[in-house]
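Note that this complex is displayed minus one protein chain, with the remaining chains in position.
Right, subunit A next:
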Amino acid sequence: MEFAELIKTPRADNVVLHRPFHPAVEGTLCLTGHHLIFSSRRQDNAEELWLLHSNIDSIEKRFVGSLGTIVIKCKDLRIIQLDIPGMEECLNIASSIEALSTLDSVTLMYPFFYRPMFEVLEDGWSSFLLEQEFELLSSVTNEWRLSCVNKEFSVCPSYPPVVIVPKCIDDEALRKVALFRHGGRFPVLSYYHKKNGMAMMRSSQPLTGTNGRRCKEDEKLVNATLRSGRRGFVIDTRPLNVAQQARAKGGGFEQEVHYPQWRRIHKYIERFNILQESFIKLVEACNDQSHNMDRWLSKLEASNWLTHIKELLTAACLAAQCIDRESASVLVHGSEGTDSTLQVTSLAQIILDPRCRTIRGFEALIVREWLQAGHPFQQRCAQSAYSNSKQKWEAPVFLLFLECVWQIHRQFPCSFEFNEQFLILLFEHAYASQFGTFLGNNENERAKLKLPQKTMSLWSWVNRPEELSRFQNPLYEANSLVIWPSVAPQSLQLWEGVFLRWNRPSKFLEEAEEERINIIKYNKELQAKVNALRRQLAEMETDEEVREE
């Protein structure tokens, strides 16, 4: 298919661009296969706006006389308005945008066409391999092994080709366990707590069904993570009644009878369609400037967004607490093990593991716990909060995770190597990107699409020193402690950097942030200078002493 077929009017002049808190600009609008480009014609202050079609969530058009207006709502929650003279041009442009922003085929997406203008220093596709992770693990324990049982994606289609499992469990057993777990997602290692040797595993629900089916290999596998005489905790992200109902559909939960060393805790985390609804309501509330205080607060409450944040943080803290404080191993799962499970295991690692709070460690965490672990990004991030179409698989599962990280970041502003901008960047790229990183729903699909060969990795770009410097937190000082956030409602806040980003003037806040960075930078310069001067003085003094001798 040629993109040109979809573009009836590739260019329109005298278009006026409206953005909140910016003066309206007049200029030329161009449509290409992947971008909507607006450039002001003013010589003195040329402004350009490049918008990926895939970033467009919905579009509305209306007419006053022959002047058409298109309102474009983006997946990064920005809303822009274009006034286009000429009814036909406007209609053409609107229908092109609609078509181009809803392309069905993944291979037509921009990452397959994007040619980087920068030198690739390190191929991000091979920056974070599980083999490297395993090497690190082997240096502290020999209780685990790397299994290639899923090499052909035949045992579990949503798992990566290699996984880390207890050493005493062979591949044959793994195959059996896979049959006992939803979607074949048998328990694998998610995190190993060096401090006390406790492990966090994740899986999907066991397929016990109504007649209480059991699987000896499954029991052996999970028990292999326990120290003799110690207990473990199963954190089920569904409420008990939902878990019980799941049995009717062949699912279920670990019954005490068969898993006597395990205690089950049901810590409910909302399912994806509820989250999507919540997301839409929250964005709606944030976008209406006319709300009076009561209405704003009741809309904020009705969205339930902050409740989800609190629940999720609480569950993650609980998992972390079981490992660090109770010295118990943990198994986390919900139904499929691809959404709430990953939220909990990845957040628990942020709390427990200082490495996950570095830039590289956080990237590795996202690769390991989200991309390789088979979070269906393509389904979940197909549409954002403005979509009119009926929601099917969309949900802000990843965004919710990022916001929880932000909440912890706010409470421990010196313990993270990255800044808020880095989290926002990940949010944007998960929804629309020139990079192939977040395409596909799992490693299997990515391999079939040949993404590593045909597209550029986000990590290749972001890990270049000049880009990285924008995402560094100047306050960072490595903190080896476990960080326990407060989950009291008074301690949680709306993530303004995402939800109010386009709805309020941010100039003063940005300037203040810059000033903060300057103070820190200046401090480092002064420190260096003082040290240099002291050294100089000391040398002089010793010189003199020597002379005196």
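Everything below uses one rule, namely that contacts are C-beta pairs under 8 Å (C-beta built on N, C-alpha and C of every residue); 3 or more make two chains touch, one makes a residue touch a chain; residues count from 1.
By definition in this document, contacts and distances are computed from a predicted model.
> Can you pick, from "Phenylalanine--tRNA ligase beta subunit", "MTMR6 protein", "Exosome component 7" or "Regulator of G protein signaling 7", the UniProt protein name of the chain not displayed?
"MTMR6 protein"
> Touching the left-out chain: which of A:263, A:281 or A:464?
Per the contact definition at the top, the residue touching the missing chain is A:263.
> Could you list which residues of subunit A touch the chain missing from the display?
231, 255-257, 260-261, 263, 265, 286, 289, 291-298, 300-301, 304, 306-307, 309-310, 314, 317-318, 321-322, 324-326, 410-415, 475, 477, 479, 481-494, 500, 503-505, 508-509, 511-512, 515-516, 519-520, 522-523, 526-527, 529-531, 533-544, 546-547
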